[in-house]
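Just one protein chain is left out here, and the rest sit where they should.
Coming up: chain A.
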Amino acid sequence: MRRIYQIDGEETECWLSHDGRSMILNTPDGAIPCQLDAAEAPGGYTLRVRGRTYDMRVAVGPDATFVHLNGQTFAIGRVDPAERLAGNDGGAVDDRIVAPMPGVVVSVNAKAGDQVKEGQPLLVIESMKLETSLTAPRDGVIAEIPFAAGDSFGLKATLAQLAPEEE
């Protein structure tokens, strides 16, 4: 995978290699031989590309590298390809909250007809000495919460159901 950089907000893919004589910057538009040498000033470098010489300054920050070149400053951020290319995970969210294991309902914090937000705690269950808070999988309206505090339930029992989303 090539690296993805974000230069002043615009993404570009490139990869630095070496052909035995000089460094090569591989870009979507072709390979560019180049050379970078440290200059005397702190953070100073001399860049040689296609017969031309540029003086530049580089400052490295935690989230971006700043390059000062030709009177202009560029912020260069590195984009993680695995993250960038993961796409949207999830897809359709289930309307039901299904018991991850058998247990007992400790408390119920919503009732049928309630409008709830994604991540809002709907009920707390206890199983294996552990209290787990179960939250709404998406924004919506509660259709049913069939158990009350103190009730026990089995594996994969439906603990809460959201009303189907309207198209």
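Everything below uses one rule, namely that a residue touches a chain if its C-beta (ideal position, glycine included) is under 8 Å from a C-beta of that chain, and two chains touch if they have at least 3 such contacts; residues count from 1.
Criterion: contacts and distances are computed from a predicted model.
Hidden from the displayed complex is a chain whose UniProt protein name, among "histidine kinase", "ABC transporter permease", "NADH dehydrogenase" or "Methylcrotonoyl-CoA carboxylase", is "Methylcrotonoyl-CoA carboxylase". The hidden chain makes contact, of the residues A:37, A:80 or A:165, with A:80.
Residues of chain A that touch the chain left out of view are 62, 80, 82-83, 100-102, 126-133, 155.
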